[in-house]
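Sending over a structure as structure tokens; questions will come in a sec.
Only one protein chain is missing from this complex, and each of the others stays in its spot.
Let's look at chain A:
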Amino acid sequence: MAPPAKAVIGGQGAGRPSTARGRAAWPADRLGSLLAAVGFAAAVLLPFMIVKANRIASGQPHGLADSLSRAGAAELAALLAVVAGVAMLVRAPTVRLAAALAGLAGLAAAVSHAASRFTPPGDSFARVSPGAGAWLMTAVLALLATDALARLRLFPGARVAALALAIAACWLAFRFGLFDQLSVMREYANRADVFAREARWHLVLAGGSCAVAVLIGLPLGILCHRAPRLRAGTLQGLNIVQTIPSIALFGMLMVPLGLLARSFPVLSQFGVAGIGGAPAFVALVLYALLPVTANTVAGLAQAPAAAVDAARGMGMTDGQVLREVELPLAVPVILTGIRIVLVQNIGLATVAALIGGGGFGTFVFQGLGQTAIDLVLLGAAPTVALAFCASVLLDAAAEAFEGPGS
């Protein structure tokens, strides 16, 4: 297999080699120095933990030194100083990655430790959450890790393996209750069964709508490729759908689906109704159609004209030209379209909760209603994580298919 043309994870900027070598005045890695500076400012200036008397009370900020025992604070500070040094001075991506991961692990342990310290024994009302400083340091370390991964230029399979390892590490952290004292996990503990249900439904909404869109969009794209007269009209129509705001589209679907359910009561047994899952699913399918169809058309069109001419000239039928030449060459572009759609729909499915569509959005909107920011986080964080995983997986798949011929 040929080496991959690009090694970008989930669309983050590729690891641009530092230009430090030419600048004697500042011989350090520029991105690493910036991240170290931001991390230092976050550690010193911003609250590390927030403690609230109950879930909607305003919080009491605590700095890093307050939040941990003296020894613990010193250990964390020493660890982060080493990570900052590596980020600024070491160029080897494996070392940078190891440092970033060690920093993340140390930070997670410190947050867990601080949460236990601030939780009075037997008190089930107090809420402890990471402050802006802890979040910002997490973001800085995550950026450092992603940058190191991008510089490693991993093969698609290795990137998927790295993702699996990260998921396993997170699962272990939750499994052993590392964060049980944090407010988000308190919210989770109160809703564990609902969370599982909404998570499943979110996956069905986003993944199912994506699958249906592929089932419709792929043949539609092939049809548009074969009949250029159909192409302009179809793509323009789908483009218009794409510009309708999601809430408006949900609203527009309420009336026809409601009428349909009323005229044919059989349908309502299958969940067809004006509000709830059905309009949300239909709207997500409609949004997904344009990227899938347009990328199918673009992918098929990029097969070299000479190769298609040669295929016909050697006696391939239209179907054989499509199956053996045009589609295989279009797969990476089509997969990119599916990636866009899946990531987009994982995000959009959150809005479905507004019309009773369920999914992680349920927590977001409940939290907004109750001004309980931890509940919002319980809905938002898994959505982001899911979108990130989907993006990495499909990106790797697209690149794997690009492999041999390019």
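As a convention for this text, contacts are C-beta pairs under 8 Å (C-beta built on N, C-alpha and C of every residue); 3 or more make two chains touch, one makes a residue touch a chain; residues count from 1.
Following the convention adopted for this analysis, contacts and distances are computed from a predicted model.
J.: Given that one chain of this complex has been left out, which of "ABC transporter ATP-binding protein", "Thiolase domain-containing protein", "Hpr(Ser) kinase/phosphatase" or "Anti-sigma factor" is its protein name according to UniProt?
T.: The record for the missing subunit names the protein "ABC transporter ATP-binding protein".
J.: Pick out which of A:V95, A:A196, A:A227 or A:A307 touches the chain that's been left out of the picture.
T.: Among A:V95, A:A196, A:A227 or A:A307, only A:A307 touches the chain that is not shown.
J.: Which positions on chain A touch the chain that was left off?
T.: Counting over the whole complex, chain A touches the hidden chain at residues 2, 304, 306-307, 309-317, 320, 324-325, 328-329, 404-406.
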